[in-house]
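Take a look at the structure below.
Of the protein chains in this complex, one is absent; all others appear in place.
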Amino acid sequence: MAVAVPSAVRASTAGEPGGRPSRRRRALGIGIVLLGVLVAWELAKWLGGDPWRIHATIGGVPIDYEHVPPLHWRIADDLSLPHVWDVVRAFVDPAQRNGAPLGVVLFGQAMFTLREALTGFVLGALLGLGLGILFVHSRLAERSLVPYVVASQTVPILAIAPLVAVAVKADWLSVMFVTAYLTFFPVTIASLRGLRAADARAFELFRSYAATRRTTLWRLRLPSSVPYLFSALKVAAAASVIGAIIGEQAAGVGAGLGSAIITYNQYYITAPERLWATIVMCTVVGLTFVGLITLVERLFMRGRYRPPEVAR
Amino acid sequence: MTADAGRPASEPTSDAAVVELSGVAKTFGAGPDSTTALTGIDLAVRSREFVSLIGPSGCGKSTLLRLVADLIAPTTGEVRVNGKTARQARLDRDYGMVFQAPVLMDWRTVATNIELPLEIMGYDKAERKRRSADLLRLVELEGFAERHPWQLSGGMQQRVAIARAIAFDPKILLMDEPFGALDEMTRERMNVEVMRIWQETGTTVLFVTHSIPEAVFLSSRVVVMSARPGRISRVIDVDLPRPRTIETRESEAYFHLVTEVREALRQREGQPVGPDDRDPTSTDRIRAEGYA
Amino acid sequence: MTADAGRPASEPTSDAAVVELSGVAKTFGAGPDSTTALTGIDLAVRSREFVSLIGPSGCGKSTLLRLVADLIAPTTGEVRVNGKTARQARLDRDYGMVFQAPVLMDWRTVATNIELPLEIMGYDKAERKRRSADLLRLVELEGFAERHPWQLSGGMQQRVAIARAIAFDPKILLMDEPFGALDEMTRERMNVEVMRIWQETGTTVLFVTHSIPEAVFLSSRVVVMSARPGRISRVIDVDLPRPRTIETRESEAYFHLVTEVREALRQREGQPVGPDDRDPTSTDRIRAEGYA
Amino acid sequence: MTASAADRSSAASRWAAGADWLPPAVLFVVVLLGWEVSLLVLGVQSFLLPRPTTIASSLIDEWPTLAKGIVFTATEAIGGLVVGVTIGTLTGIAAARWATARESLVPVAVAASTIPIIAFAPITINWFGPESVLPRITIVAVMTFFPVLVNTIRGLTEVSPSSLELMRSYASTDTQTLRALRIPNALPYWFTALRIATTLSVIGAVVGEFFGGPLYSLGIYITLETGHSRYPTAWAAIVLACMLGIVLYLLVVVVERLALPWLTAREMAAER
Partner (left out) sequence: SGGSGASPSAAALTPVKFQLQWVPQAQFAGYFAALDQGYYKDAGLDVSLLSGGPQVNNVQVVSTGGADIGTAWLPNMLQAREGGADLVSIAQMFQRSGTRMAGFKDKNITTPAAMAGKKIGSWLGGNEPELFAALTKAGLDPTKENVIKQNFDMSGLLKGDLDVAQAMIYNEYAQVLEAKNPATGQLYQPSDLNLIDFNDPSVGTAMLQDQIFAKDSWLKQGNNAETAQKFLEASFKGWIYCRDNPQKCVDIVLKNGSQLGASHQAWQMNEINGLIWPSPNGVGIMDKTLWQQTIDIATKYKVLKAAPTDGAYRTDLAQKALDALGSSVDTKGANFAKQTITLKEGGN
């Protein structure tokens, strides 16, 4: 008897050789990679950056050390690649004379941007999924509209964003639109595939129940598209942060990471480490957001898959 | 059989054709790569009949069931179910189907897999729970309600699929080798259950099996098919009295029918072409004795 | 049997244990949701033996096979294959396995699915082609080399899986209900082929089936299992002479063995708990007559 | 009606009958006409949204400059795409292969992917100078590798457990399992990522150019023309960028069809 395991039986963990490493090992791994990046960074500066010197007295011991790198690489000079410690120090140093540390200021801006990114993401994900749903139900719609959807993504967002800002009067709304504009596409493309990913036999089963399209959507297409959707949502989450930043700039929102980027971009030559600090903050926001999505994903995937039984 | 009271002991079929295929053919694909799965199929299944389909692997039994279920459309010919088009019958949810593979949803538990058709057809929650509990008992999987399909053995998965198919009391049951993965005893008990349900509810059953004795024992008629292209080679009426019991199986008539079906199946024509270098003697020797 | 010459007519097993399970238990999961699939399994399969596993659905037959194949690890106890750990045997590619589901790859054609193990084991292209062509003939699927799995019927898929398992002449064959989806005749021919291969190549076979006659007819020993938790309840030696033919099946000894296996299976203990409201009489009546 | 094998093999005749391309073509014409006419009727000022005919004539007039621009920008987009997809795929394979690599690389990858282009573009120009293609190639690579990475990991790990058991029974090495099972399984995911990456590559290249580049590159051209309120020519460049994106996207779709015929056939079968 062909007791075929439905092909929807996918092992998220079973497929992973060795399964999930322990929390400790994961932290260690991330630490090592991060350290590697930083070491490479400073190594580049050591070899090809600008000369630097320490001239200080630490614990009564006067230190006077000068390092003159043997080479000169333009990507390693202080303007291109500030020292890691300068970036770190930028977080601690006050953003303005007598003001709060830049880290605190940026954190506030980041929260602001994250909020915008979240709302735009939700709108974009819903729109993306909605389009995906439309397309898998109508070949005609798919064939006629997908080219426009693709085209919409190749129109440089920076050309569109001001138009949106002009068309939509409310700042927050236009930020949301620009964010949604950048986020919906990965979701649409992934749902084009994910919503069709269920086993053909499962579709037959639903057909045999004369299940409506809606029922089939809810009880078959969506559940079996989960792996595709979450991949896309992660990409979209990352994109939404960028979208929110562009949107902020286009709408002339005076707060958020977008305005910080303009400022530190403008004053880049005087304090490159501040732009880098802002970029670091952007990535922290992105990581937080993608991490959030990953948590939700774990929730959705629970119980679906055969855990790794395999003895290695 | 205890639940037999309301049913005549003779063949309980009425004359209305519940499933009717006329001049049906089905070809998959086109051009040189196409497969003609079925050709010239004429078959009428009357109400309350229990018809078994039997035939070599790949002869088109599943295809025939899928045609009746309106899961695929015939290339030529017409399929009518309950006097309507197959499509209408499907929309009216006239039939329940057990597929050859279990086709369970991994993200659902055993119980909610069984409840799937009930959910789709709008049964309320209490009723769903009641039914799935009953059905789990019927297919002997009481303790497994909360498990997921991948935690079940092959036979257990198949039983879940059976429970799901009968959950909403369909008027017609289309069953594609439903008991193929079950051991003898479980299979017997399932047979009894299907017969009970068939008799109690007046369902019409179209049943695919590879077991000749099972086909004869259960059916009102056995449809014997031959392969490539799939055709109906014989239709054998099983006029054994009901209720059928152990005595039925010991009767001369039963034995003759089993032999008749087997003979019909063994007619060289329509058999799939076997490897030519096989020793015909050895096969034939075994073939002469029927075991399933 | 034509290919029997090089093999003694008596039981051809040697004493070396090819598969050896001692004190094996397997529990899936942990806590209240765990399932003890197997417990206290001691089994030694000697070289060139043909051992069938038979038992109720869900009793752990597939689990036992997967333990031997080192696809899962036992919770307690030890599995040794060919005198090595199961793991080493797997790494040495000592066995070929037919899974309960066909597990074919959709992106490969029928022929390249069969060639998969050969590719992995480094056979050259010409040899692969030659073998897959031979095997396709063996499993009666000549015309389907270039098709994709989803274009095949259930039985055809299963035959592809069988061909794939024997493609690289493994020393041990683990077969999980390989013929469950096949019709009687194809099944018989496949039985003959498996017996031929077994005898010609000196393979050791561990075979799961639900058909008692098939088990008795093919095996040197039949291992009867009981369910929940899965245990070996009887091991029955089948000392019927070889080659086995139609006469074998008519012999008194064969009949006794079939009955013995059936009796062993029917012992109430270890049977899965059935629905309590079932009519015991009707089932028992049917049960008394064996059909598979 | 179900999409049976019959429908699949008649794709060629469907093409001839126009079922595949007619609706989009009709819609295209309708949209253009609607755009043209509504602007004409409403008399919208051209500095907001020029009419298609105006854009078309600008496209023709400015073709020599634009042609140079599109070639340059396409070089950047495709170059970045190749780099990004290669890195994404290789990291994806490493991450799928080694759990530790996955757990430690993915966060870094996420971080890299959330670097806003508008902050990063000036830095890359700092790195490589404004007239080099390298700034845009870097930007495009950073933008495209993440979707490829995520989907590669997914596709490589979301393998049916039974198939894995099968491969295990062959004592197949990880590399063999990768080649025979994981990669074929990952291809649909990978192509999905590629579709996203193609559009990102064009955005990345054009936006990257906004911050510096040769005067004829599309991004600079767009900023200059909008800066001078010459919207028809700006839009001509935007349309050209769109076309580049669509061509790249369609290329991926075609390659995908050719590479995964079984998938197309199966998806059509699921089309109910």
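Chains here go by letter, A, B, C and D, matching the order in which they are written, and residues are numbered from 1 within each.
Here is the rule we go by: a residue touches a chain if its C-beta (ideal position, glycine included) is under 8 Å from a C-beta of that chain, and two chains touch if they have at least 3 such contacts.
Not measured: the values here are computed from a predicted model.
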Partner chains on view for the chain not depicted: A, D
Full-complex contact with the absent chain, from D:S58, D:T73 or D:N126: D:N126
Touch with the omitted chain, as defined above, among A:V87, A:A110, A:V146 or A:A161: A:A161
From D:L134, D:L224 or D:V247, residue that would touch the chain that is not displayed: D:L224
Interface with the unshown chain - residue positions in chain A: 50-51, 53, 74, 77-79, 95-97, 99, 105, 158, 161-162, 165-167, 169, 246, 249-254, 258-260, 262-271, 274
Residues in chain D touching the chain absent from view: 45-48, 118, 122, 125-126, 129-131, 211-213, 215, 220, 223-224, 226-231
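We adopt the following convention: only the chains that are shown with their structure count from here on.
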Whole-Å separation of chain centres (CA-atom averages), chain B against chain C: 26
Mean-CA-position distance for chain D and chain B (Å): 49
Shared-contact residues (touching 2 or more other chains) in chain B: 28-29, 33, 35, 71, 100-101, 150-151, 154-155, 177, 180-181
Shared-contact residues (touching 2 or more other chains) in chain A: 1-5, 7, 9-10, 200, 207, 305-306, 310
Chain D - residues contacting chain C, complex: 5, 160, 162-163, 165-172, 176, 180-181, 184, 187, 260, 262-263, 265-266, 269
Chain B - residues contacting chain A, complex: 66, 69-71, 90-93, 95-97, 99-107, 109, 116-117, 119-121, 148-151, 154-155, 157-158, 177, 180-181
Residue ranges of chain A in contact with chain D within the complex: 5, 7, 9-12, 14-21, 25-26, 29-34, 37, 74-75, 79-80, 139-140, 143-145, 147-148, 150-151, 153-159, 163, 185-186, 189-190, 192-193, 196-198, 200, 203, 207, 216, 227-228, 231, 234-235, 238, 241-242, 245-246, 249, 257, 261, 264-265, 268, 275, 278-279, 282-287, 289-290, 305-306, 310
